[in-house]
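Mind having a look at this structure? Questions to follow.
As you look at this complex, bear in mind that one protein chain is not there, while each of the others sits in place.
Moving on to chain A:
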Amino acid sequence: MVQRLDRLKESPSQTAGPYVHIGTTPHFIGIDNVYPVDLGSLPVPPEVKGERIVITGRIFDGSGNALRDALIEIWQADANGLYPGRGEHRGTADPAFSGWARQPVDGTTGIYRFETIKPGSAPYSDGRPMAPHITFWIVSRGINVGLHTRLYFGDEEAANAADPVLGRIELKSRVPTLIASRSDESGVPTYTFDIRLQGENETIFFDI
């Protein structure tokens, strides 16, 4: 016998299920009298510094059908690359910016949409700059453990080419699954980021 390590095990994950909206975005399904607003749904306040952008897309299953019951959370740095919230020791992020947002995909079309700002560059663990990116966390019925991925910006080619995380991915042909394409047709820079859970062009998901 040896001494015990006084550690606990992480609670096992379970699927968010099809009714995740009840607990996370109740107004989205018509439960309007419990919370004032759906957490993470408010627009970025006007005083937040940075370029306004839209991120939109769908999540596809292995048969090519768009999920209509998924929930997405995003987490990102401010325009200067500083993170709001806990754990940022390099400085103070834009106090008006929360860095976090949450949206369900549309119940009919499966389309999600975030209106946010373009993040600045934050350093990798060895100090090299990471290209601007947004963390995505995806849960739904049929997903047993929430999936982490990253959106990188298609108009940041030089920064993406030098990004230490993208640089570690051995199968270079998979890197484009993380890169959102930009369109300016609507007047606001709009990045389309489709996520494929399975099949051809399966999105890269990370063990973080």
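As a convention for this text, a contact is a pair of C-beta atoms (placed from the backbone, for glycine too) under 8 Å apart; a residue touches a chain by one contact, two chains touch by 3 or more; residues count from 1.
One rule holds for everything that comes next: contacts and distances are computed from a predicted model.
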{"item": "Undepicted complex member, UniProt protein name, chosen from \"Ectoine/hydroxyectoine ABC transporter ATP-binding protein EhuA\", \"Protocatechuate 3,4-dioxygenase beta subunit\", \"Alcohol dehydrogenase\" or \"4Fe-4S ferredoxin-type domain-containing protein\"", "value": "\"Protocatechuate 3,4-dioxygenase beta subunit\""}
{"item": "Which of A:Pro46, A:Gly127 or A:Gly187 contacts the chain that the document leaves out", "value": "A:Gly127"}
{"item": "Positions on chain A contacted by the hidden chain, ascending", "value": "6-24, 26, 29-31, 33-36, 39, 61-63, 65, 67, 69, 73, 75-77, 83-89, 98-100, 107, 122-127, 130, 133, 135, 137, 139-148, 150, 165, 168-169, 174, 197-199, 202-208"}
